[in-house]
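Every protein chain of the complex appears in place save one, which is left out.
Our next item is chain A:
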Amino acid sequence: MEWANQLCENRQFGSKMTDSKYFTTTKKGEIFELKAELNSDKKEKKKEAVKKVIASMTVGKDVSALFPDVVNCMQTDNLELKKLVYLYLMNYAKSQPDMAIMAVNTFVKDCEDANPLIRALAVRTMGCIRVDKITEYLCEPLRKCLKDEDPYVRKTAAVCVAKLHDINAQLVEDQGFLDTLKDLISDSNPMVVANAVAALSEIAESHPNSNLLDLNPQSINKLLTALNECTEWGQIFILDCLANYTPRDDRESQSICERVTPRLSHANSAVVLSAVKVLMKFMEMLPKDLDYYSTLLKKLAPPLVTLLSAEPELQYVALRNINLIVQKRPEILKHEMKVFFVKYNDPIYVKLEKLDIMIRLASQANIAQVLAELKEYATEVDVDFVRKAVRAIGRCAIKVEQSAERCVSTLLDLIQTKVNYVVQEAIVVIKDIFRKYPNKYESVIATLCENLDSLDEPEARAAMIWIVGEYAERIDNADELLESFLEGFHDESTQVQLQLLTAIVKLFLKKPTETQELVQQVLSLATQDSDNPDLRDRGYIYWRLLSTDPVAAKEVVLAEKPLISEETDLIEPTLLEELICHIGTLASVYHKPPSAFVEGSRGVMHKRLPARTGSGESTESPDVGTAAGGSAPEAAPSIIPSQGDLLGDLLNLDMAPPTTSGPPPPTTGMQMGGMDLLGGGLDSLLGGDIGGSPAMGAGFGAAPAVMPASLNAPVGGGLGDLFDLGGVGMPMGAYIPPKIVWLPAMKAKGLEISGTFARRAGVIQMELILTNKAMSVMTDFAIQFNRNSFGLAPAGPLQVLTPLGPNQTIEVSLPLSTVGPVMKMDPLNNLQVAVKNNIDVFYFSCQYPISMLFVEDGKMERQVFLATWKDIPNDNESQFQIKDCHLNSDAASSKLQGSNIFTIAKRTVEGQDMLYMSIKLSNGIWVLAELRVQAGNSNYTISLKCRAPEVSQCVFQCYEAVLKN
């Protein structure tokens, strides 16, 4: 404890008495001396000794050997001494459980002391002694203290219930303390109410399903009243608790909002943020045309802006939350751009967050100012900040089309500075601008090419190579430029190698005559000299393409690329909703759901915003099923996962080195890689049969297995054959469509789901393949369907019993029943599915072949058939053609029977076979069919008659699928 000694030596105490002298005794035999002093008869000496013990404890020395001696000092009327002994007890009781029992008597006695300070002290300390044996002795004193006449004791006892619950939850429940705690919510003293709310909230957290807080209009009213009277901290507990309530309708929602808005004027930033949370959540229920709704929107902006004058750490929390709020409700802060301008002396973490929000708020109206600021930032010294500022300019160009030209010229100015990292960032973003506005700004390419030599970061090199390849026809010396990279091919990072390979292939396709040698060189480098499977596979694919069908190669490689989306790194909508419910907390700062970083919170329900209700309508609880039909799936596709997202990390793995600053650029390596190769026709080929989603870099993982086979495959069949794994060896019996990807990993934080439907032995099965493409283990799978046309519903839980590790795949069959709730869907066979795991809930839609619903007893009696046929009005008859079917009528009949389409009779008229068939759907609907097969004609005609004619289209599709597979 040298530092303590030094301190004391360096200081003149003068006449002032200070505690630091207690830190000085460090010599041997100290414990022995202390022991003697603790047992001294003199009160003063005793107290001094206890202080010395605590001082030793503070600096981390083990003084547990003195336990019995210190506990002996417990019975004293000196409050200060008592506090010190209690402090000692809290620290060491756990390591000396047997001796801690010695203290029980004093605790019990102290809880009945005449002095409320001592009663409270005892009850406060008791709860901190985490020794099971002791806790049961504490129930009676605690019960008394909860009903104490002094509010100071009651408020302390309220917290003690939460402490005790943490040690022994069962005990607290058995003793009825939870009810007493609930009663305290109606206490006359605001501080008691606040602590009771805090304690109940804390306990409720470990009981996600209990209705402990029992929030109802009456209790809400009590809380709102207490809100006006309790301390700033109490207000936060109450507001955070209110945020968990779901009002019954928009009127209740509005009235709560009205009573919460005054809190926006509180000087404490945390009170303001918690109030913002309640308002953001409840606002969701208000009709947008309500006057109050727009009033509320206006009221939110000023306090959010004022948060930026708080201490820097609070500013940081505020900015992270504003980032969420701006995504959820951009209208609130759209006129406040200027307050997010970076100040020279802002800490770096504040600067970076402000930049992010500036981009989100950038619009045509303010873009000139924003650009001027960004340009200013790009000349500062802090490298990370400068890089982010340059990227921001690129994002502006992509977001606000009218500004693109100005952004490009700003970027060119920055390139002229020749500051190495500025140039590199600028080139990366210019590539994105080219992706967004093709054939518009090529005039700058010459300037870019001048800086080729100064690029030493893989991302910038890859970007530049992409530009050269993409615009090879306009760059006279494109071949020389690319060749210069080729020299050190094996020293480049994978990202650059892949890009170089693609760029040279592009160049070859554009200028075949002079670049043949170059392309051969790169192909052999990639396929023969590389250990990297991705690179080899891509090389092989190009090689095959070029040698078999150059025209197809051109179509594939030079296909028009989809434009990149405007808004990048938006948070996925369901996650955003959840984060809005967690405003002010760590989750809102990390932009991750609590389940991602809090242990043991897996079973906890994800918070959702309440559903909006029309005026007067009652709120339907937003269950997973209805939510699936909501907005979530539609908004999803335009989103590129932000960095920090598991999937984003995964996709960046081989393509881009992890960057330390900010979100990834709008186009990540993964997109470039994926799109260049697969854009155009090839992706549907691969996507359909191999089951790799085109956007997934991992889709290539399947390729090595394919390659050797395809190399030997006959060339004549064209490319389609090479990849066609499907159609081979389909089993007879019921038709089962091939599995397709229903939920790409990109939309589901790494969970990929592909699947199909089958009917086996009369049971409808949903056959799923779950693949974990994220980096962390997935558990707690569950599935739910939205209401659908035929009442399909899972007949049991999803049987994924073991956790699904990264890169693991599991196949599951889910038996389905047809007794679920019914709602007509469009198309009829559409099924909306929600799958939950420990990470989140994901939604997707899929379509099942209606033949799954064809039951086994669907063979109609001939007589009945005739009668029914006549009975169904002719308006209900629909006719379809099935083309290119080469089966004869018997083969067709037996194939159809496998799928429960039963042939009842066959007639042959003038060489034309007429088959009469019946089908019964699981819900009892009959479909009657007449199939006409003409020998020598591969076109079938089919007439369908049904009382519910809307099913005909689906039934026809089944015929087609069954007959052709």
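One rule holds in what follows: a residue touches a chain if its C-beta (ideal position, glycine included) is under 8 Å from a C-beta of that chain, and two chains touch if they have at least 3 such contacts; residues count from 1.
Here is the rule we use: contacts and distances are computed from a predicted model.
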Listed names "Ribosomal biogenesis protein LAS1L isoform X1", "Pescadillo homolog", "AP-1 complex subunit mu-2" or "Tubulin-specific chaperone E", with the criterion being the UniProt name of the chain not displayed: "AP-1 complex subunit mu-2"
Of A:49, A:84 or A:296, the one touching the omitted chain in the full complex: A:84
Which of A:30, A:249 or A:384 contacts the chain that the document leaves out: A:384
Which of A:237, A:757 or A:865 contacts the chain that the document leaves out: A:237
Hidden partner chain, touching residue among A:137, A:293, A:316 or A:869: A:316
From A:201, A:520 or A:830, residue that would touch the chain that is not displayed: A:201
Positions on chain A where the hidden chain makes contact: 2-4, 7, 11, 18-20, 22-23, 51, 54-55, 58-60, 78-80, 83-84, 87, 115-117, 120, 124, 127-128, 130, 150-152, 155-156, 159, 162-163, 166, 189-192, 195, 198-199, 201-202, 204-205, 208, 213, 228-233, 236-237, 240-241, 243-244, 259, 261-263, 265-270, 273-274, 302-303, 305-306, 309, 311-314, 316-318, 338-339, 341, 343-344, 347-349, 372, 376, 379-384, 419, 582, 584-590, 594, 597-599, 601, 604-605, 607, 660-661
